[in-house]
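Only one protein chain is missing; all other protein chains are in place.
Per-chain residue numbering starts at 1, and chain names A and B are given in the order in which the chains are listed.
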Amino acid sequence: MAETALLKVRKLAKYFDVSKPWLARVLENQPAQILKAVDDVSFEINKGETFSLVGESGCGKSTVAKLVVGLHEPSGGEILFDGTNLVEAINRKDSNLVRRRWQMIFQDPFASLNPRWRVRDIVSEPIRVFKLARSSAEIRERVGELLTQVGLSPVDGDKFPHEFSGGQRQRISIARALSSEPEFLVCDEPTSALDVSVQAQILNLMKDLQRRLGLTYMFISHNLAVVYHVSDKIGVMYLGRLCEIATANQLFKAPKHPYTRLLINTIPDMDMTRVERAPIQGEVPNPIDPPSGCTFHPRCSLANERCRREMPLLRNDGSSLIACHAVEEGRHT
Amino acid sequence: MSLLEVKNLRVEFPNRRGTLLAIDDVSFSIEPGEVLGVVGESGAGKSLTGASIIGLLEPPGRVAAGAIFLEGERIDDLPYEKMRRIRGKKIGAIFQDPLTSLNPLYTVSKQLTETILVHENISQEHARARAVALLEEVGIPAAERRIDSYPHEFSGGMRQRVVIALAICANPKLIVADEPTTALDVSIQAQIILLLKRLCKDHNTAVMLITHDMGVIAETADRVAVMYAGRIVEIGAVRDVIKNARHPYTKGLMGCIPIVGHDVEVLQQIDGVMPRLNEIPKGCAFNPRCPDAMDRCFRDRPDLMATGSPSTAACWRYDTVTANG
Partner (left out) sequence: MPPAWMADGTSKFLLGTDDQGRDIFSTIMFGSRVSLTVGFSAVLFSVFVGVSSGLLAGYLGGWLDTIIMRIADVQLAIPAILVALMINGVVAITMPQDLQQDLAIYVLILAIGVSEWPRYARVVRGSVLIERRKEYVAAAQVIGIHPLPIMIHHVLPNVMGPVLVIGTIGLALAIITEATLSFLGVGVPPTTPSLGTLIRVGNNFLFSGEWWITLFPCVALVLLVLAVNLMGDWLRDALNPKLR
């Protein structure tokens, strides 16, 4: 039985023009500089699933998140939300019908809530924008329900954000995100700024809500252990492109792409096995001027001439997708 | 003799409404060449402990009681000038943000040679040669050429290497590193951790590694002290504390960290939050959140005591004296 894909992303691209101001460029005779933040990214998320994007800085995972919720316009490719073209849908007059089906939770609990608004206004904003309730009494009641659902109390609605801790603010963000009863939640590093014990509370809450409300999550993170805990499927990104897409089990038990292996190698040895691991070479290069061919080749022990010339494409390899010449040529074991 | 001994350290912050007790009766020691991890969540007081040792406690914060001994000599009550000379020569420091740790207006070469010349009486050329050698040792490629660059011309990981070079250039006996890898990508974190470990072994330098990241501790430290609300609640060898935690807070902490390979549906949760400095409960600071709290925990504050395993914990559950009598 085919699973229903809630989100389908095909060859998504986002380019930024980061050239110097026109006059300076002309005077110094320099070419325009284009940053390919996201390039040729394709994946699918099924209903009820948690799909995570991992990668280091400059890999483009946050940009993909912003593209998927309509904060950026794609430079290329398409995004299909439940079969409809996302960019067209949000530019139509009745875009509200589509927009209320997804929401976003952000990383910084201190910047994601308007400091001048009361909590109940913050949480009820989607309700008012999408006209989901009629009277202010109804709205008040709904806000109280939502706050209780995320582990706060209805009286917290009268307070201001600065009266709450980081973990509580993330709960408020979650309450706000749930107020429009969305199906799809994009979470951009929601626990990265929180203490470990608070992180556990928020992750548990999110899993519980997913089960009860049937939510689909797209989770962005750089923390591999967190991603292991929450995800069904994982996509690994490097310099704007996808390297590998696999289920969580496969990715961690049998990673195939050399970059994925490098990342797995960096996971701390919490079981204290003290097993020796190969040292990691190099750093993430400047995204404005990436290496030729496969952008990972300078750091890859399996790189050959083809890797230096030709960009690998995502190919099926068993049940996962890998973009690597070495894997394709069977050189990776 | 221990390299560093901290005895009953007490750090206060007097303000208009009273005095905030930020560090309450903290004692520990660091042996030469060992890596002691100090772990805790935000507000636990670990950075303040590091700052007190380096002598960079920001006023109005002050050491109200206790003493800090470096190689047997007391350093917490030294005048500014004397402490300044010890800082750098005997104690090096690495902070979290490599971008603000380096002066953006001076080249790396100038900052390194200046620091070297402060602590050693050698010629300018000698100092530069030493600086280049240091950069090579911390793994910066083409050091001879890159030494004349400015900090912003380096990437984040490279900058942190420069900061480490600065910290070790006078051959200190102890390095206090406050969240040295938090602002870096995971692959760079791994490299920096390896670098620190190697340097410490090569130079027999002790490290006080302050972090909230248990993973970094697991990879790097020999011993670890767990801090909560300004107190140390558990201290012991890293393997013992991580795999066989004794204090309920440490147990809760270890339980709530997701670990690859451990499949749990629900992460263990510690209900509540760490108390604010002005709201620390009577008795054991952890009692409102502790699943094993007894009557005594609400009355008396426990000191670090033997627990039957190699690590010590500040928990009345291990008090065999009164339990039996």
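As a working rule, a contact is a pair of C-beta atoms (placed from the backbone, for glycine too) under 8 Å apart; a residue touches a chain by one contact, two chains touch by 3 or more.
Treat the numbers as computed from the prediction; the structure is a model and nothing was measured.
Q: Quick one: which shown chains sit in contact with the chain that's not drawn?
A: A
Q: Among A:P31, A:G83 or A:P115, exactly one should touch the missing chain; which is it?
A: The single option touching the absent chain is A:P115.
Q: Which of these, A:F43, A:F81 or A:F106, touches the one chain of the complex that we don't see?
A: Answering carefully, the residue with contact to the hidden chain is A:F106.
Q: Give the residue, chosen from A:S180, A:Q199, A:T216 or A:S231, that touches the chain omitted from the document.
A: Candidates A:S180, A:Q199, A:T216 or A:S231; residue touching the omitted chain: A:S180.
Q: For the chain that's not shown, point to the residue among A:A32, A:V129, A:A254 or A:I288 touching it.
A: Among A:A32, A:V129, A:A254 or A:I288, only A:V129 touches the chain that is not shown.
Q: Using the touch definition from the top, which of A:S95, A:S136 or A:S292 touches the missing chain?
A: A:S95
Q: Mind listing the subunit A residues that contact the chain we can't see here?
A: Missing-chain contacts on subunit A: residues 66, 69-71, 90, 95-96, 99-100, 102-104, 106-108, 111-117, 122, 125-126, 129-130, 160, 162, 173, 176, 180.
Just so we're on the same page, only the chains that are shown with their structure count from here on.
Q: Indicate the whole-number Å distance between the mean C-alpha point of subunit A and the mean C-alpha point of subunit B.
A: Once rounded, the distance between the two centres reads 32 Å.
Q: Subunit A touches which residues of subunit B in the complex?
A: Of all residues in subunit B, those touching subunit A are 41-42, 155, 157-158, 185-191, 194, 212-216, 218-219, 238-239, 242-243, 252-253, 256-261, 264-270, 273-274.
Q: Which part of subunit A faces subunit B closely enough to touch in the complex?
A: Per the touch definition, subunit A meets subunit B at residues 56-57, 165, 167, 195-201, 203-204, 207, 222, 224-226, 228-229, 252, 262-272, 279-280, 283-284.
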